[in-house]
Each structure stands twice: as C-alpha cells, then as structure tokens.
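Here the complex is missing one protein chain, while the rest keep their positions.
All chains are identified by letter, namely A and B, in their written order; residue positions are counted from 1 within each chain.
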Amino acid sequence: MKRRDFLGGVSAAGVASALSAPALLTVAGRAAAQGNDIPVGLLFSLTGAVAVVESTLHDAALMAIEEINAAGGVHGMQLRPIIEDPASDPATYADRARRLMIRDKCVSVFGSYTSASRQAVLPVTEQRNNLYWYPTLYEGRECSRNVMYGGAVPNQQQDELIPWAIENFGPRFYMIGNNYVYPKEENNYCKTLLAKYGGEVVHEEYVPLGHSDFSSVINRIRAEGPNVIFATVVGDSDVAFARQYHAAELDPAKMPVISLTRSEVEVKAIGGDAAAGHFSSAPYFMGTQTPENERFVESYKARFGGDQVTHFVSEAAYFQVYQFKAALEKLDPANITPELIRDAAVGITLNAPQGEVLIDENLHTHLWPKIGQWQSNGQAEVVVQSSNRVAPLPYAAYEGQRCTGQGLVEG
Amino acid sequence: MTSRLFYDLVALVIFALVIVLGVPAIMGFDGFELNTFARYLALAIVSLALALSWGGAGLLNLGQAATFGMGSYAMAMHLKLKASGDGLPDFMGWNNVPELPLLWVPFQSLAFTLLAGLMIPAFVGGLIAIFMFRARIAGVFVAIITLAFLVAFQLVVIEQQGITGGQNGLTGLAPLSLPGWTVDTYGVGFYYLVAGCLMVAITLGIFITHSKFGLILKAIREDADRTRFFGYNVANYQTVIFCISAALAGWAGMLYTLVLEFASPTYMSVSFSLAIVIWCAVGGRESVLAAAIGAILVNMLEGRLSDVFVEGWNLILGVIFVLVVMFMPRGLHGLIGSGWQIITGKAGKPGMRPVDTGAAALPAKSAQER
Partner (left out) sequence: MDAILNQIFAGLSMASILLMIALGLAIIYGAMGVINLAHGEFVMLGAYAAWAIQTYTGMSIIMALPFVFVAVALVGWLIEKIIVQRLYHRPLDTILATWGIGIILQQTVRLLVGAESRFVKGPEFLSGNTQIGGLIMSNYRLFVIFFSLAVLAGTWALMTRTEFGMKLRAVIQNRQISECYGIEAKNIYSVTFAYGAGLAGIAGALITPLFSTIPTMGTGLVVDAFLVVIVGGLGSILGAASAAVLIGEATALFSMLFNDTLGRIAVLAGIIVLIRFRPRGLFPSNTRR
C-alpha cells in the first residue's frame, strides 16, 4: 500500500493492516533515499489549535513542491513530499521530526509556526545535522546552523515601525501579548527603540495562550488611554481581542492596534469591519504588487479555493521551497546532504512575492518590511514601504552578540 | 505465594522477554525505532502509576500529568545546567534573570536530581492527598480537585518564564552523563535502561497490589466507610498510594525528558492527563501490567495510524476510545479475564467481579444519603 496519500485514502485494507497487531510491530514503508527522487518532510499541524495557521503553511509549501515537480523537478529528480501531522503538540513534533529525519531520510524538513514547536524539533535536527526550514517570524536570539529562518526577526519588523508610530499617533504604548517568549522578546526590543525615540510604555501585560475574554484588558486600556496598542497576541486570542476591541467601540483612528502577528488569516476570522483601521507590520501582504505575487495568489486560490488568503508566513513557506530548489540546483545530484544544501543556500537571491529576498550567511533572510493598514475588505493597504531590503539581526537587542556564518560570536 | 500473584509474575516474565529480546530483534536494533519504543515504555510507567491509585484504590487522579511534569522538569533542569556550562541557561537571559535562581542551584548535582525527580512529585502528591483525604473527599471530587490543581500548576509553570522557560519549556539539553556512560538516546543501552526501569516499576506495582497494603486499598475502593469501621485509617492508606503513584509518575517524567531531549509545559496539559487515563483504561485499570501494556499499545496504534492516515488518525483514535469504553469496561485485562473464564468454564470465579458499578466512583450517593 502506498504510504500517505494526500487524503489518507481510507481503504478497508488500510484499516485492517493498521489494526492487526503484527502490522503494528513491523516497520512498514521505510523510505530509503532512492536515486530518482528527493525526500522532503512537511511538518505542519493539520489538527489541533495551531492548525488554523499551520494548515495554510502546509498548503503553500505543498503547492510549491507540486509546481517544482510539474516543471520537471530538480536535476530531473522529483521532490517527494512526506507529510506528517504533529497535532499542535511539541512532543508529537519531536516524534514526527525523528521519523522524517531518521527513518525517512529527508534531506530537509519544512515546518512549524510556534517557537515551542521549533524548539522541540531542534535537538534531533542538530544532532543529525539535518536542515529545518522555518518560515515564521520569530523572536530572534537563536543562531542554529541547522535552521533556515524565512521569517522576520524583531529588527526587521520594528525598526521602521516604532518611530513611525510615535510620529503618527503619539509616544504612549500599551503592550499586550500572549504569555510566551515571542511577545516578551519583541517587547524587550520595542522598549529599546522607545527609549531611543522618546516613547514610553504605559502598561505591559501578558495573557495565557488561547485566552479569549479580554474585557478586563479593554477596561484597562480605556482607563490608561494610550496612543498605541502594541500587540503581539497570536492566533484565536488575537481574533477574540480584535472582535471585543471593536465591540467596545474603541476608535482605531485615535488608538490603533499595531500588531506584529496579525495577518490576512486572522483578519478573515476577525471580520473586515472589526479589523479596519488597525495596522500590521510584515514583509508581505496579500495585496503586494509584484508579478511573482500575482502568480502566487492566483495559483493558491485556484488550488485551494477562491475564498482562501495568503499571508506573510505562508508566503515564506512558499518561497523557502524555491530557495531549497535553488540550493539543490547548485549541488551535484549524486551528493545531496543537508549540510551541502545549507552551504549552497547562503547568498541565494530569489524573486519572492514580497520582492527579492536574500539568504544571509547567518541563515536568516533579508526581507522587505512594510506597514499595512487593514481595510474593511480584509486586505491591507501598504502605508509605508521600506526603501531598502533589511538585513536580519537576530541579536539586535543585545549588544556584543552577533549571529554570523560561524554561529554566535561574542564581542 | 498466592496463585494470582504467581500468574501476574509469569505474565511479567513473558512481557519482560518480549520487551527486552523481542522488540529490539524485530526493530533490528535500529536507533530510531528503539528511541520511539523507549518513549512508549516511559509512558507505560506513568500509566501503571495511575493504575495503582485508580484501579487499586479507586482514586481517579486527573492531575497525574502534573507529577509527571515535575519529574520531567527536574531532569531537564539538571541537563540544562550541564549544557550551559558555567553560564546561565540561555532562556534566563531572555527573561532578564540576573543570576541562577535558588531553586536551580541544587540541580547541579545528578544525585540530587534523581532523588528530587522522585521525591518532589511524591511530596506534592502527598500534600494534595492529605488535603483531600483528611476531609474524606472521594470519587468524582478527587478527579475535579486534581484536575483543577493540574490546570493551575500548568499556568504557574508557564507564567514563571524566568525559572521554567515558560511555554517553550526547557530545550537545548545536554545528554545525560552517568559515571562512566554518556547516554545516547538512540542506543540499545538507553533502551535497556528505560526497559529496566519499567520492569522494576511493574514488579513494584505487582507486589504492592498483592500485599496486605494493596488488599486494604481494595477494601477502601469497594467501601471506604466499612474499612474505616474496621479501624483502618483510610486517609493514610490513600495518601501513601498517592505518593507512590506520584513518585512513579515523576520517574516516568525523567525518562521522558531523556527520550525527547526537552521538557515542555504540554506534558502537564489536561489532554495529556486524560490520555494517561485512556491508556490505563484500555489496558485495564486493575492490573499494573495491563495498564503498562495499554499505554504501549495505544501509543503504537497512534504512531501507526498517523503514519497511514495523515488526515484522519485523530478521528479513528477517538472512535476506538469510545468503543473500548463501551464494550470493554475493564480494558484488555478484563477481556482476557472473561475469555479465560469462558475457556475454563469457571464463570463467577471469586475475584472476577462484575463490572465496576461506579458506586465507589460517585460517593456523592453515600455522602448524601448519610
């Protein structure tokens, strides 16, 4: 039986083989690296709480793989996607990553959205010297030689945003985020910028992940009367926050929410009316006008439905597969290892939907920061477009530490 | 030696042979498969720990994951310190923690860590037990209190990022270094370490179940009041078994950290805690060996299903749980038991009780009738 059809063909034989005890013990379907295809892992949650976002990343990455295969593959070899569902649970991420990297001998794995899941995958990735392509914006302060970081780090999202926000709305910032390392780290960086540009923090608070009742928070916001709500609330917490903020009739023109995490996915669930007028900082919005983006959005909608949206993480999930392909093309087809792919990937430039992106020697990506204002049709209008591509500085908030091609350098 | 103890020990020996010789042979001594199986064995320990308190004494502890997590974090703290060398663990820098918190200092020592991984869960389990059982809390209220404790405890762990690493947990750990042996989690040696721990835990569990102590617990499960009238201090017995169960869970947690190479607050989630209950129920809550086998089987099944049905594996698992609860109330252990009765024609053998009516489970009844 063919392992893992995309829809997990529920055949009676499959059920029988899965349930009979001997089949449970056998190591069926071991995927050895064959001569004519290249196994790559896709490790995005299709079930559980994070699936809201990760399933779109899965779709984008899978679409890129299919496009590459349809165009003849790499060196005449097809990419063979091996799909796992880690069910939004870190322990399952660790388990499935082992499967992909050790058992299935994938030369690269694309995956995950949350910091916790990336951290769960890191031990096996580093130990086996594999390569993990991580498309998500994240908090920085990491410098693994086995992870390709496709998303923005704090300096790429905030350097232009903070002075712009102070100038346009005022210096008083209210920080609200979910309680984990990403919001804390972004806020740490934001505070250094606020000190530099004369802003201040009126209140800083963190709610548990998945928190859904923001009435206390909104009362406090009303009482404090800040100029800017600096939000690092993620996923369904952000959806609830935005809807309750709107229901409380707080005016985005006077007190806008400026979010580092809100994308088209969240806005679709929030509803255009509630999201309209607020801002997000990201390297990509669905309305970005480049030929690459038009193609990307068009084929994404054709493949997954006209009501689907692309966003700044799914864009990275998409272009990272093309970066992977570009790296493979520089290699000898007889000798493909994760390490060689990584070395070949450094310095690659690629016309991504957001513009031309470059892989830094520290394995992070040079991106094009933008500030978008949400409209009632669920799309963002770009109000500030960075004039140049911004280099990733994962240790920007920490003097004396730099992430380089040799790993972390002190001093 | 009673005949039932004899049967249990025979079953244990067969089980041990399969785990120690059979599994590695089938797996071809392959690192990845052994690592995966070692994970199942570690989970088997926490499942049997639950069987001791749930099946053995009728105390459904929905907070088992909390004590599991304590063991897991104890081990992770030690390994994190080893990985950080002389410096502070990296995440403390992120949280602007200036120096090593006092709580962390003793975990430099391996001996302390191993002891703490057993004793801290036992101590906390004991405190909760004393708190509950002195007030004669039982049945569904035990489940609710332990559940509420679990939720609160997980929130505290996530909230105290500077000490616990918060949502991300403790990652970037060093391999465990025992005197003369650095543990390779993909090696056969590590597999046997976990398998050995499981065997010791099962043996301990079997002897507890068949001891006089276990018998009194059984009496308490059936009717706490009557046992009290016989002069036994019910709360003390319940507290002791709760402590033992918590210590075993902590032990399993330590091994789990070694297998996965990180500790995460999701080890203390409600869904993980309920998963433990389900493994225990599938295997059979009345036998520690059956509960351990239940954990191994369910996890194997999950691994296999997720391999075959990427989209639907969770759904199939849910259906199987419901079917098991409906048609196998006493788990595989009960199924085998009744099969054995049919073969030998000895229906109504003493000790083969009819299905647990849940009378012990819902003491609201007796409490209100009083």
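Just so it is clear, contacts are C-beta pairs under 8 Å (C-beta built on N, C-alpha and C of every residue); 3 or more make two chains touch, one makes a residue touch a chain.
In this text the structure is predicted, and so the values were computed from the model without any measurement.
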Of A:Met77, A:Ala269 or A:Leu350, the residue that touches the missing chain is A:Ala269
The listed residue (B:Val46, B:Met132 or B:Ile202) that touches the chain absent from the view is B:Met132
Options A:Val207, A:Val390 or A:Cys403, residue touching the unrepresented chain:
A:Val207
Which of these, B:Leu178, B:Val325 or B:Ile342, touches the one chain of the complex that we don't see?
B:Val325
Name, in rising order, the residues on subunit B that touch the hidden chain in the full complex.
60, 131-132, 135, 137, 139-141, 143-145, 147-149, 151-152, 155-156, 158-159, 270-271, 274, 277-278, 281, 311-312, 314-315, 317-322, 325-326, 329, 355-358, 361-362, 364-365, 367-369
Residues belonging to subunit A that touch the chain removed from view:
46-49, 51-52, 55-56, 179, 205-208, 210-213, 215-220, 222-223, 235-237, 239-240, 243-244, 247-249, 265-266, 268-271
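Methods note: only the chains that are shown with their structure count from here on.
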Subunit A contact footprint on subunit B (complex, rising order)
23, 26-28, 30-33, 35-36, 39, 90-91, 94-96, 155, 158-159, 161, 166-169, 171-173, 186, 260-262, 264, 266-267, 297, 300-301, 303-314
Complex interface listing, subunit A residues touching subunit B
1, 3-4, 6-8, 10, 14, 17-19, 23-29, 46-47, 83-85, 87, 89-91, 94-96, 98-99, 102-103, 115-116, 119-120, 122-124, 139, 141, 179-181, 184-185, 188, 208-209
